[in-house]
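Structure provided below as structure tokens; questions to follow.
All protein chains of the complex are present and in place, except for one that has been dropped.
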Amino acid sequence: MTNGDSVRGNTALTPLDYRPAKMRIESITDETSDIKTFRLTFCDQDQNEQFEFRAGQFGLYSVFGSGEATFCIASSPTRRDYIECSVKRVGRVTNDLHECNEGDIIGFRGPYGNWFPLDEMEGKNLLFVGGGIGLAPLRSLIWNCLDLRDKFADILILYGARTVADLVYKEELKTWRERDDVKTIYTVDPGGETPDWDGEVGLVPVVLEKENPSPENTIVIACGPPIMIKFALFSMRKLGFPFESVYTTLENRMKCGVGKCGRCNVGNRYVCKDGPVFRYSDLLLLPQEF
Amino acid sequence: MSEQNLFEAPAGWLKSAVDALLSDGVEVVAPVGAEDGTVDLAPVSSSGAITLEYLNVNQPLKRLFFPQTEVLIEFERQDDGDIDVKSQSAPPEEEMVVFGCRPCDTAALDVLDKVFAWDYDDLRYRERRERATIVAFACTGPDPQCFCVPVGGSPHGSQGSDVLVFTRDDGSALLEVNTPKGEKLMERLGAVARPAQPDSGLPDVPDIHTGFDPEKIKLWLDDNFENEFWAGASLMCVGCGSCTYLCPTCHCFDIVDEGIWNRGERRRNWDSCSFGQFTAHASGHNPRPDQAARYRQRVMHKFKYFPERFGLVACVGCGRCLRACGVGQNLVSVLHDIEKT
Amino acid sequence: MSEEKPKKDGQDKWEPRIIAFLCNWCSYAGADLAGMSRFGYPAPIRVIKVPCSGRVDPLFVLRSFEQGADMVLVSGCHPGDCHYTSGNYHARRKLLAFRELLTFLGIDPRRFKISWVSAAEGGKWSSLVAEVTEEARALGPYKEFPRSVSEGVSDEG
Partner (left out) sequence: MKADGPATDALRKEAADLLSRGDVGVVIGYGRQDDADLAAPVFARNAEDADRLVFDDHCLGNLAVYLPRSEIRAMGRAGVVVKGCDLMAVNVLLRENVIKREDVVLIGTHCAGVGEPQLEKCSTCDVHSPEGCDVVVGEPVDQPKVDEEQRYKAAAEIDAMSVEERWDFWRSQFDKCIRCYACRQVCPLCYCKRCIVEKNIPQWVATSAHLRGSIAWNVVRAFHLTGRCVGCGECERVCPVGIPLGAINQKMSRHVGDSYGFHSGLSADQEAPFTVWSPDDSDEGIL
């Protein structure tokens, strides 16, 4: 289940002293009333050049004095000059991150965790199913795939949020819709639409069933609130998608990010090491405690 | 390892050894008694402070290598908006010799060593471990709460200690050297101990009366994540952290920032899976929403998840959790109940 | 590490840090009046306005000491004068009990002051501040309390 260990091989242990790298906030984008996207660059130019990651990996971002918090890297590994993260204001660190201004310096540790199985996805149809801020990890992968467009067959992006105002990456949603090599379906929950909303109205699983995509030669990557994932999976089963070809991410609380602090584990798996990306069929074998 | 690994030391050897080390500038940690009757490992400045009257030290050995609270980084905001980030300096380079911990506590170091260096190498932990030589004292009088044997240990277990000491009634001792570090220490101590006669038998191993079979327990755990048993077994647990904090193998931690407006520090603190907020997300969602889930996690982690991941049970049978529990929650009874089902 | 002795510009003399929580309706107005009436009072006092002395959580006092206060003063309306009718009565019970607790734990009660100052008592405010500042100076820096971020580490490995 963990492509992390196999790809990494038996390399020597990585020394760790928990010291974060310093990153500068280059720009801040308001996505919704409580979600902002931060574009970050390393203060140290060498780190900027050396830093590598893969779509799906996460980092621990810190506001000095508030603490660290875990978010996925929301930008594509193919865009090398910066990383981005999208942060919903929910707690102490995220509050303080939202108070930050462009030019401020924050801390970053990472990248940690495993990644989406890009190799396995090659040559396949891709179905991205996202809900709310769950589009953040997908966005990294979507841009990654779009930048390597030739390697994949059909791409369908199904994204939904509660209301039109809750949709994130609005500009990019438009860009994707305008491309002719990607099919997009955007939806909002009933009651969440505005008069000029031209997308679908309905819950993501419902819209998925209506669209009725073929499970043939398709990999599904689904990220979103647990309740959406749960019902989206019911729908996928109905549509004949085998759970072996469905991937999702878990977002348990973490402190260390490297398999030591003991709080993100689900059964004998560490979400920070064996995840955050999980094949759904593997997830079903674990204790349902996430 | 040289062939000679057994040494004979006369009564009073500990005093001579400690004094010799102290005069060499070595940090010596040994059992010291407090007013309330508890005994704990603490740095000593003379051999006179050491007590030998204890079953086990109150707080586990892990504190020396994985302290309850420690600074990871210090930071200070500069006038130009930059932030000065300093790693906390490494532990002192001087050697440390730890006397007096029991075989259960040294066995627990195996568990911690695995966690702190299975992928990422936790530098602070490793540096502290490397500078320490551990001279454990074999256990002579386990109490009814002790259960090291069923979890693979022994009152005379040498796992994790560099030197294991068997003390006789007259105060003389046999010292069993288990590692190159231990050999180095014996060389250093020179005259304090001399090679023992080949026929110097070790004392009899005291009996441990509590028994259960961890493999049988694991088999049950494999199939019973969802079971009403957990609700019943955890009902009396009030969710404090005393069992986890006194446990020599528990290693969960939290990372927090503390500071004032322009400067502060990031600390690593012990944390406990018994606490309600341990896994709570900022959104309010909590994967382990009740004490039953949290107690299950504790048992599962020690007897199923950890063995699956690292190949050994994350419990050394020191019995501290039984003794410390304020409401009488008894891990061994719970395991017996599991075995019976 | 916190600098032990905050210095005023161009002066070498140590001055105590005094944190004063003043109720909006009486004591703060009283302090204001002292200013307007040009009653002088010593400078080392730092005023934090609260709606009512009843708003002062004992944690405010504790946090002040943690962050380096040498003295903490809470001041509200005289009994019977509370803008919210009874906030100061609650404060009286709560803060006196808190001082008992601090005293019992060995925290010098002389470092935690409670006073009633009305909006009309600019003179009282002025003399009160002079008095407590003098006392704080005499007591010296409150070194015992684990102050600021880097101090008070107990079990560093």
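Just so it is clear, A, B and C label the chains in written order, and each chain counts residues from 1 on its own.
Here is the rule we use: a contact is a pair of C-beta atoms (placed from the backbone, for glycine too) under 8 Å apart; a residue touches a chain by one contact, two chains touch by 3 or more.
The model shown is predicted, which means the values in this text are computed figures rather than measured ones.
Trainee: Relative to the complete complex, which of the depicted chains are touched by the chain excluded from display?
Mentor: Computed over the complete complex, the missing chain touches A, B, C.
Trainee: Out of B:16, B:69, B:179 or B:262, point to the residue that touches the absent chain in the complete complex.
Mentor: Selected residue, touching the omitted chain: B:69.
Trainee: When the complex is taken as a whole, what residues of subunit A touch the one chain not shown?
Mentor: Within subunit A, the residues touching the omitted chain are 91-92, 95.
Trainee: Of the residues in subunit B, which ones touch the absent chain?
Mentor: The list for subunit B reads 34, 36, 38, 58-59, 68-69, 144, 231-232, 235-236, 238-242, 244-246, 254, 256, 258, 267, 269-270, 272, 275-277, 290-292, 324, 326-330, 333.
Trainee: Need a quick check: the contact residues on subunit C for the chain that isn't drawn.
Mentor: 58-59, 62-63, 66, 79-80, 86, 89-90, 92-94, 96-109, 113-116, 128, 131-132, 144, 146-147, 151-155
Note that in this section only the chains that are shown with their structure count from here on.
Trainee: Find the chain most remote from subunit C, comparing centres computed as mean CA coordinates.
Mentor: The chain lying farthest from subunit C is A.
Trainee: Which chain is the middle one, judged by CA centres?
Mentor: B
Trainee: Measuring centre to centre with CA averages, how many angstrom lie between subunit B and subunit C?
Mentor: The computed centroid separation for subunit B versus subunit C comes out at 45 Å.
Trainee: Please compute the C-alpha centroid of subunit A, do the same for subunit B, then give the distance between them in whole Å.
Mentor: 39
Trainee: What parts of subunit C, by residue number, touch at least two of the other chains?
Mentor: There are none in subunit C.
Trainee: What positions in subunit B touch 2 or more of the other chains?
Mentor: Within subunit B, residues 124, 259, 264 contact more than one other chain.
Trainee: Can you list the subunit B residues touching subunit A in their complex?
Mentor: 72-73, 75, 77, 81-83, 85, 87, 115-124, 225, 251-257, 259, 261, 264, 266, 268, 271, 273, 278-283, 285, 287-288, 293, 297, 300-301, 304-306, 308-309
Trainee: Can you tell me which positions in subunit A touch subunit B when the two form their complex?
Mentor: Contact set of subunit A toward subunit B: 13-20, 22, 43, 62-69, 90-91, 94, 103-105, 107, 226, 251-253, 255-256, 258-263, 265-268, 273, 287, 289-290.
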